[in-house]
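The structure follows.
Just one protein chain is left out here, and the rest sit where they should.
What follows is chain A.
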């Protein structure tokens, strides 16, 4: 580097200045390697689902359902409370929906297939009772119960950020699994059966 370098060069042995220069030359590669390793670890964990900085679902998992008590839609679709969910003896899928939500209408046929596996309890989110009733009769959604959450407060306590969202609640009222978004073919044919066999029903 510097022409006026005073260090003597011995064949075979590196002077302190040379060593320092080598270290300085390798430093950027070291920093780049460390950064690359860090990014690789982060991205691979994001891909496998071990790390999600945007995760808004984690808080709900393995927790007891929040306290709430909501009125029912009609005689055929009674409401339910957090206490009801704490006393179930088999898993229940709690599905938040609204009549104004297009993906909810789209996932209704899949809910029909879920109902063959386990009971589905609906929560009508920010929906008038008449609109919720219209949704249930038009889509044929197989809700064993429908609770009316007109203010959306109960949904907030569950950590719902938008409909549709589904929660698998296992006996004891523990939230076992959470899906923010519409059910898919894979969820119904693979994910849910696997979860149910793990829970033991």
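As a working rule, a contact is a pair of C-beta atoms (placed from the backbone, for glycine too) under 8 Å apart; a residue touches a chain by one contact, two chains touch by 3 or more; residues count from 1.
We adopt the following convention: contacts and distances are computed from a predicted model.
The complex includes a chain that is not drawn, and of the options "Cytochrome c-type biogenesis protein", "ABC transporter ATP-binding protein", "Ferrous iron transport protein B" or "2-hydroxyhepta-2,4-diene-1,7-dioate isomerase" the UniProt name matching it is "Cytochrome c-type biogenesis protein". Of the listed positions A:59, A:109, A:134 or A:181, the one in contact with the omitted chain in the full complex is A:59.
Annotation: of A:19, A:62, A:161 or A:184, A:161 touches the absent chain (contact as defined above).
The residue touching the chain not shown here, chosen from A:22, A:87 or A:153, is A:153. Although one chain is not shown, part of chain A still touches it, namely residues 1-4, 38, 51, 53-59, 126, 151-153, 156-159, 161-162.
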